[in-house]
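This is the structure I want to talk about, given as C-alpha cells.
A single protein chain has been omitted; all remaining protein chains appear in their positions.
Chain lettering (A and B) follows the sequence in which the chains are written, and residue indices restart at 1 in each chain.
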Amino acid sequence: MSRHFEPRIVGFLCNWCAYSGADLAGTSRLQYPTNVDIIRVMCSGRVDPTFVLKAFQLGADGVLVCGCHPGDCHYNEGNYKAARRIPLLKKMLSQLGIEDERVRLEWVSASEGERFAAIVNEMTEQIRELGPFSRDGGGENG
Amino acid sequence: MNEFIIERASQLLEDGCDGVIGLRKRWGHVGPYLFTNIDELKDLALEPRYPLAATICRLQARWPEKRLGAVLRGCDERALKKLEERGVYRRDGLTPIGVVCSQEQAEECNCEKPVYTTFDCTGCWKCIEKCEEEAITRINVCPIVVPNEFDQGLGKRKAIYIPFAQAVPLKYTRDPEHCLKLTKHLDCKGCHNVCEAKSVLDEDEAIEETIEVGAILIATGHDFFHAPLLPQYNYGRFPNIIESMEFERLCSASGPTGGKFVLADGRVPESVAIIHCVGSRDSHANSYCSKVCCMHAMKQAHLVKEKTGAQVYELYTDIRASGKGYEEFYERVQREGVLFIRGRGAEVVMQADQLVVKAEDTGLGRPITLPVDLVILSTGMTPRRDSEMVARTFHITRDRHGFFMEAHPKLRPFHSNTDGLFLGGTCQAPRDIPDTVAHANAAAAEVLSLLARGKVTIEPLTAEIDPERCSACLICILLCPYQAISLNGKGANVAEVNEVLCKGCGVCVAACPTGAITAKHFTDQQILAQIEGVLTT
Partner (left out) sequence: MAKPKIALYWAASCGGCDVAVLDTNEKLLDIASIADIVFWPIALDFKYHHLEAVGDGTIELCLFNGAIRSSEQEKIARLLRAKSKVMVAFGACACFGGIPALANFTNRDEIFERAYLEAPSNDNASGTLPQTLTKVNEGELELPEFFDTVSNLDQVVAVEYFMPGCPPPVDLILKVVDAFATGQLPPAGSVIASDKTLCDECDRTKEEKKITRIYRPHEIIPDPKRCLLEQGIICCGPATRGGCGQRCIKANMPCRGCFGPPTGVIDQGAKMLSALTSTYEASEEEEIARLLTELVDPAGTFYRFSMAKSLLRRKRPVPVEVGAR
C-alpha cells in the first residue's frame, strides 16, 4: 500500500489513566505521530461499540481504545466491561472485512507517557501498512 | 474430657515422649497400657479405676532413661508422692496428665479426698486456705495455653487473655479457636467461676447487626513481610535469626523474657547483625521502600548496645532518616559504635555452629563475611493478608502492591475513590507513627466535616434513565460498581439511577440496548459529534 498515506486514527481515552498518560507524553515532550485524534471519555467502559462503528463509517482508518490497567479502574470495573466488548467487536468486525489491527484496546496508566507514545507509533505504522479503510468509493452500491 | 486428654497425650508423643501410660480396654477388661503411637490413643479409657502408681515405678526402674507421660487420677498422684518420699519414684522422668473422676467413680471408690473439677468449682477458694501443702494456687484457671501472637509466638498466653498491655478496652477476651467452651470441647467454667463481676457469659454467640452510617474510615493497618519467603536468610532453619518484631518483644519489659535480650540458649549475644530491606526494595519481593525500617533498625541497634554492649553491624542499602531528629539520631547511633556497612545482606549461613552473614561492602568494593551471634531481619511493611477481602467488601481499589488506593497521591491521600470512604494509616501506604497520626487524623477530620455539613456536593456527571424508553431488561442493574441503579417499582417498572451514588462512569450508558440511559455531559450525541468533528476536517 501507498507509503504516503497518513492514517486517521480515532482514540477513546479514559479520563483518569489513559488521558493523563497521553498528557504526560505531551509534557515530557515525547515525539510521536499526530495521526491519533483523541476523544476523552470518563471511563473506557463508556466506549459504546457504536462509536467505533461510527468512526469507521466516517472514514477512520483505525480506532484505539485506552483505559486503566485491570484492577486500577477509577470506577472499579469499567475497564473489564471494555475488555469484554472490544474483543467481541473485533471478531464481528473481522466478519465485516475489517482487519484485527485496525481496532486496538490498550491499558495505559497515568504514569505511562512513554507507553502511550509507543502505542501510537506502532499503531500508526501498522495501519499505514494495511492501507486506508475505504477504497475508491467501495462501501456503497457498486 | 476424653478428647481433651487424647489431645494432650498426642501432643506429648509428638514432642518426643517415648510413651504415655494410660488405661486401655483389652481382652474384656481395662488395664494399663503404654501408648507409643498416636493412632492407639483413640482407645484410651479413663474408667474404671486402675491404680497406676506401681506400674509406673516398674517402668521407670526398667527404662530409667526414657521420657514418659501418664494419665493420672488424684489417687495415683497421691500414691506417687508417697513413693517419691521413699525414693522408689522419680518425679522428673514423668509428665502427668491429670484426670478427674466422675461422681459415680468417686462414690464407688468411696473416695474421701475432695475432687477438684473446674466445671462445678464455685471459686470460693476455701480449699486454698485449707491445703497444708499449698498445692492449690489461685491462678487464671483457664487450662489452655497457646503461643502469644503479640509476642510473635515467643511467649504464651491462655485462651482467655488481654491481647497486650495497652489494649483498648483493657479487658479479657476469649479466644474462639482454643477456648474449650467456645469450641464446644468441654463445658469448662474455669473463668466463669472466678469472675467476681460475673461478666463471663455462658452462652456467647456472634450477633449480626446492621448499622447505617454516613461515612466509613478504613484503618485496618498492615502486616510484615514473611521472612521465610526469602530462603537465603534461612529464617526458621537456624536459631538466633529473628524478625524485627520478634526483637521488639524480646527487649520489651512486658515481653516473654521480661526485657532480657538473650539468645535462644540463654546466653547474652556478643555480636548482632541487622539486615535492612528484607522484602523491600527487592525485585524478587516488594519493590517499594517500607519507610520505617531504617529508623527502627537504628533504634534496635541502640537498644542492643544499651542492653548488651554487643558489637552491632547494620547492613543497609540507603539510610532513610528524613523526619525530625532522625538524622541526628543516626549520627548518635554511629557515635555509640554501631557499624554501618553499605551493602545488602545477601545470605545468612551456619558454619560450624556459627552464624555468618555474607554481604557486599560497597565502600570497600568487595564481599565480606560477618560471624555474629544473632541476626535481626528488618522485614518490610506489607498490606494485611486479608486486605483483598476488605477491599472487595468496601469496594476499595488496591494499588499494584495491594495497599488501598488513595484518590490522588498528592492532593487526596486519605480519600478513597468512593465518596464517604476514607483511608487512615498504614493500610494505604507504609508510614511511621507521626505520619500515621497525621494521616488518620486528617481522615477523621474529613469525616467530621462531611457529617457536619449536612449536605453533600456531587459531580454533575451522572447518568439518567428515560422512563419512556426503559424496558426494565435489567442489563444495567448489575453493571454499576456503586449499585446506583435499581428498579423503581412504583407501578411503572423501570430502572432508576440514584444520582447521589452515580459517579458517571458511563458503563450502563454503553451497555443499555434501548439507548434509554444518558450520560450527562458525555452524551452519545456529544461523542458522536466529536467523532464526526475529528474525521471530517
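Here, a contact is a pair of C-beta atoms (placed from the backbone, for glycine too) under 8 Å apart; a residue touches a chain by one contact, two chains touch by 3 or more.
This structure is a prediction, so every number in the text was calculated from the model and none was measured.
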Statement: Which of B:Ala159, B:Val357, B:Ala510 or B:Ile527 touches the missing chain? It is B:Ala510
Task: Determine which one of B:Leu229, B:Leu474 or B:Val500 touches the chain that has been left out.
output: B:Leu474
- request: Spell out the interface residues on chain B facing the chain that's missing from view.
  value: 468-475, 477-479, 507, 510-516
On chain A, residues whose C-beta touches the chain left out of the figure: 48-50, 52-54, 56-57, 70, 80-81, 83-85, 87-89, 91-92, 95-98, 131, 133-135, 138-142
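Simple rule for what comes next: only the chains that are shown with their structure count from here on.
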Field: chain A residues touching chain B - in the complex, by the definition given at the top
entry: 8, 10, 37, 39, 41-43, 45-51, 54-55, 58-60, 71-78, 81, 85
Message: Which stretch or stretches of chain B touch chain A in the complex?
response: 395, 397-400, 405, 417, 461, 479, 481-482, 503-507, 509-511, 519, 522, 524, 527-528, 530-532, 534-536
